[in-house]
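All protein chains but one are shown in place.
Entry: chain A
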Amino acid sequence: MSDAITRLIYQHHECDDLLARLEAAVQQRDLCTGQRYFHEAEQAMLAHFELEETILFPAFELATGLLHGPTEVMRDEHYAMRDLLENCRSLLLAEDYAALQAELDTLFIFIQQHNAKEEGVLYPMCRAHIGDLGALLAHTHASCTT
């Protein structure tokens, strides 16, 4: 697996870790820590979605001609995750811990199946079809961090 893909997978793991910390904070009814981890998890996830939707998916679609294939499914799942994040934010503000825990559980499982598809199928396809993937994502990573 190329370094660029490894970095994308690493971002998945970072988000998983933040969500696990958020879940733990919610279980302990620790609002301050929960809000901090929610903010970090949301930022990390939204940045990752943007990177994929604006750089990776268009490059894949250009390279393969598959406009209504896997990337369409992944985009749709990103929308669903944005909705779930929005729900979580409302529940966190309302301090409805039980409902938040249930919503986080759904978000977590949805993300996991999404990541499994990306890591097991889409990313290897990107690696196989996009010639300059490393340079493309390296440039983006650089611009994201500046």
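Remarks
By our rule, a contact is a pair of C-beta atoms (placed from the backbone, for glycine too) under 8 Å apart; a residue touches a chain by one contact, two chains touch by 3 or more; residues count from 1.
Methods note: contacts and distances are computed from a predicted model.
Only one chain is not pictured, and the protein name UniProt records for it, out of "ATP-binding protein", "ABC transporter permease", "Cell division topological specificity factor" or "NnrS family protein", is "NnrS family protein". When the omitted chain is restored, the residue from A:His48, A:Arg89 or A:Arg127 that touches it is A:Arg127.
In the full complex, the hidden chain is touched by chain A at residues 16, 20, 23-24, 27, 66, 69-70, 73, 80, 87, 99, 101-103, 105-106, 108-110, 112-113, 115-117, 120-122, 124-125, 127-129.
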